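Data block below; observations after.
The complex appears here without one of its protein chains, the remainder shown in place.
To keep things simple, chains are lettered A, B and C as they appear, and every chain counts its residues starting from 1.
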Amino acid sequence: MSHDHHEQSFFSKYLFSTDHKVIAMQYLFTGMFMALIGGFFAYGFRMQLAFPGIEVPGLGLVTPNLYNELVTNHGSIMIFWVAMPVLIAAFGNYLIPLMIGCDDMVFPRLNRLSYQIFLISAIVLIASFFVPGGGFSGAWTSYPPLSAQAKYNLTPLGAPMWLTAVALEFVAFLLGGINFITTLMNSRAPGMKMWDIPIVLWMIVIASIVFMASAGPLIAGAVMLLFDQIYHIGFFNPNKGGDPILWQHLFWFFGHPEVYVVLLPAMGIVAEVITVFARKKLFGYKTILYTTIATGTLSFFVWAHHQFVAGIDPRMANVFTITTILISIPVTEMCFAYIATLFGGSIELRTPMLFALAFLAEFLIGGVTGIFLGSSGSDIYFHDTYFVLAHFHYTFVPIAIISVFAGIYYWFPKMFGRHMNETLGKIHFWGTVIPFNLIFLPLFFLGLAGQHRRIYSYENFPELAKPYLQDLRILATVSLIVMLSFQVVFLFNFFYSIFKGKKAEKNPWRANTLEWAAASPPPHGNFPELPQVYRPPYEYSVPGRELDYWPQNEKA
Amino acid sequence: MEYIIERASSFAGDIDFLIVLIAVLGGFWLLLAEAVLFYFIVKYRRKASPKAQYITGEEEVSKKWLHWPHYAVIVCDLFIIFFAIQTWVKIKQTLPKPDAVIEVVGQQWAWKFTHPGLDGKLGTKDDVKTVDELHVVVNKTYQFKLKSDDVLHSFSIPVFRLKQDAVPGRTITGWFKPTKTGQFDIQCAEICGIGHGIMGAKLYIETEEEHRTWLEHQRMAQVNGNRINTAKK
Amino acid sequence: MSAETSPKHYVKIWAILVVLLILSVLGPMLGIKLVTLLTAFGIAIVKATMVANHFMHLNIEKKYISYLLIGMVLMVFLFVGGTSPDVLMPEGQHWEKQVIEQPVELDHGGHE
Partner (left out) sequence: MHQPIATTRSATGIPTGRLAVWWVIASEIVIFGGLLGSYVMYRLLHDAWSIEAANTHTLAGATNTFVLLTSSLFVVLGHHAAEHGDGKKAFRYLWLTILGGFIFLIIKSIEWTGEIHHGFVMTKSLFWAFYYTAAGLHALHVIAGMVIMAIISFDTIKNKNLHRVELIGIYWHFVDIVWIFLFPLLYIAK
């Protein structure tokens, strides 16, 4: 297995590696880099909103066009180039082979190709900020005709480049997804049955399947939109017989399942973390799995709730209201099961656990506020207001930021063989979670007051230009800056610990799953001897056993 | 809701009721879930509970702790669905007989309104066309025909709790009935390009007399304008 | 070796497919709309199933692969089903759209 100890050059080891762990790190670092860009964009437009017309330090004057460009690309980056690569690709690549006890992904070269395409897509996106006319500024939903015709969006190069980048990114994740699915289906360690698979893997793979089934129409749609932009065909141009609403359907048929594509891996990471730090068996493993499948399936039936007032037939809205409210059923059941897991546990509040619990607490808020938007009647008012924005940030920030931190703090000892500093971790935790709430709670209120989205300055709307609303905007902006600056603590902790952190043993958290049976960090080939599996993954605190954990690979 | 933003249409109250209903039902479950979560975190922290219990959550005894709250959630869901659809049907799916019809057209980056003139009919010679100014009479039912000239826009009047996207190539019909006089904001709530942030219009809800005066004033201006134009030629 | 995977069997399937193809071309020549639809799309479905079953060996593959592929096809139908009230219809409840038919000009040059 890992007997070939030939020296690899820097390039073949880090840039063109086929090792799933290296590829996972590539995804992770690319995602972190993109997150910095996305965060910087958020800083740019929040500064403009709080102090309209000032020279933003480090960015300059935010013109209306730049403002649109910033919000558009902030959204695109955070979803396509941060949440997706980190949650699915980085954790999926790192965890799947280790947790099912095999040496690599089934198609290592396909895996490398997937990352390379992803990297190109990121480069195309970044390049699009510097072309004449600037980057795309028609919102991440990219509704035509605005996105389709340069005479409307004024970004003749930025728009097609943005679209190309998104399409490439999809191709990358389709390839990656195929790899994940086949690996989990076929390459499990001997003895690992369906119910022995750690829940995080189930969730990553179900998310990949959901992604695969939903992204197809949008890939076709992206080709159509690209032709509209370049050749002025008019697939979505009503003056040529097209229909702009079709794009909205194509987009949201993908766009809504996408929410669950990133939610599921996050829930999975949280499941791993809370079981370990509460020393508890996961409450209702099968229930959680079934609700996951139900959520994944139902997520295909709800897409048009993004379009209630967008010009779709009002009769259809009733169908989508019902399905949308129904999807709350499996999701609440899942959340209840997670909370029930804590019952009777022995909770140790280490940094990963803090982040995992914060995920649950914050995500509940995001979930409940979603009901306002899923019910057609109240969505008439809330559609495209800051209420929507605050709602989905209450889901996406827990998903893409908080749960990712939980995962990084938890698996860091495995990834780099060293521990991250606990004190700095806790400082980082409070410095992230408290400002996070202070950013978005005011935005809920602004949304209730009727503040609509993607407006660079509210001075043109007397009802929204009231001083107390402006105070709320300033509060949100200041909180954002505080939150962003606390990420420096994380970055320092992260890079310092890679080189200088306390050395970690093989299984520092006394966890059950197979990745902890490998050395920290695992060598090429992962395991000295590929493990066998004898029991389910969450056998903590089993009565009659001296140890409170029972690794999956330990012979009875 | 009306403490945050005024209500000025006949159906604003319905939407506010729905919002409050969801806030109460959802808020109850949210607070309950958060309370249980934090109670567990405190009660079962390592110091207070050094040894964890072994509960699979697969037996009926423990599963019922999931299921019963869950059934209760479903009942709440049904309530919400019922009222959501009721509100939706009232606002978007029924068209009460209008007292007047207006035409609203969005373009980059202004709202164009066509009011019926003194004869009360749309499509006649004395129609009054305005840009970024909508004048309506309080307590009259209006039907609007919404169109767009170029890209998507969204006709949004927060005090009415009304929002409807304008789609190029389509004519979408809707209605509202103002219930309060005053001067309010009209927004464009769908990104429509570089000038999206300036695409606001004014809504004037007037009494019958005020509206008549305004119409007559407009008529005079129009006649004068025509005279000037003819003189120029 | 089973009869399902012999060269003879493949040739037989191929022959049937070619006959079906000829039928599907001839069918529309009758000019009856229903026949056209039936021969064109009915036969397409039959042909596709035959290729899938006998050439791709879905008939002897694990069942869940078929379910997977059918599931994906159902996804497409779901998408079309949810979208068609807006895209397929010229008008609906309280809305209508102008349907622009592009004029057919046969002598139009190949340039804009």
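We take it that a contact is a pair of C-beta atoms (placed from the backbone, for glycine too) under 8 Å apart; a residue touches a chain by one contact, two chains touch by 3 or more.
Keep in mind that what you see is a predicted model, and the values were worked out from it rather than measured.
Colleague: Quick check: which displayed chains does the absent chain contact?
Modeller: Within the full complex, the chain not displayed touches A, C.
Colleague: For the full complex, which residue in A:Ala150, A:Ile178 or A:Leu349 touches the chain that was left out?
Modeller: For the chain that is not drawn, the touching residue is A:Ile178.
Colleague: Which residue, A:Phe107, A:Tyr290 or A:Tyr534, contacts the hidden chain when the whole complex is considered?
Modeller: That would be A:Phe107, which touches the missing chain.
Colleague: For the chain that's not shown, point to the residue among A:Pro97, A:Pro198 or A:Gly296 touching it.
Modeller: In the full complex, the listed residue that touches the missing chain is A:Pro97.
Colleague: Just checking the interface: what residues of chain C touch the absent partner chain?
Modeller: Within chain C, the residues that touch the unshown chain are 5-7, 10-11, 13-14, 17-18, 21, 24-25, 27-28, 36-37, 39-41, 43-44, 47-48, 51-52, 55-56, 61-62, 65, 68-69, 72-73, 75-76, 79-80, 83-84, 87-90, 99, 101-102, 104-110, 112.
Colleague: Considering the whole complex, not just the chains shown, which residues of chain A touch the missing one?
Modeller: Residues in contact with the chain left out: 1, 4, 18, 97, 102-109, 174, 177-179, 181-183, 185-188, 192, 212-221, 223-224, 227, 231-235, 240-243, 246, 250, 253, 530.
Keep this in mind: only the chains that are shown with their structure count from here on.
Colleague: Rounded to the nearest whole Å, what is the centre-to-centre distance of chain A and chain B, using the mean of the C-alpha atoms as each centre?
Modeller: Each chain reduced to its C-alpha mean, chain A and chain B end up 31 Å apart.
Colleague: Nearest whole angstrom, what separates the Cα centre of chain B from the Cα centre of chain C?
Modeller: Centre separation, chain B to chain C: 43 Å.
Colleague: Please set out, as single numbers or ranges, the residues of chain C touching at least two other chains.
Modeller: Expected reply: 93-95, 97-98, 100.
Colleague: What parts of chain A, by residue number, touch at least two of the other chains?
Modeller: In chain A, residues 238-239, 243, 245, 311, 314-315 touch at least two other chains, as defined above.
Colleague: Hey, which residues of chain C end up touching chain A in the complex?
Modeller: Those residues of chain C that touch chain A are 71-72, 75-76, 78-79, 82-83, 85-87, 89, 92-95, 97-102.
Colleague: Touching residues of chain A toward chain C in the complex: what are they?
Modeller: Residues 213-214, 216-217, 238-241, 243, 245-246, 249, 253, 300-301, 303-304, 311-316, 320 of chain A touch chain C in their complex.
Colleague: Which residues of chain B touch chain C in the complex?
Modeller: 92-93, 95, 167, 169-174
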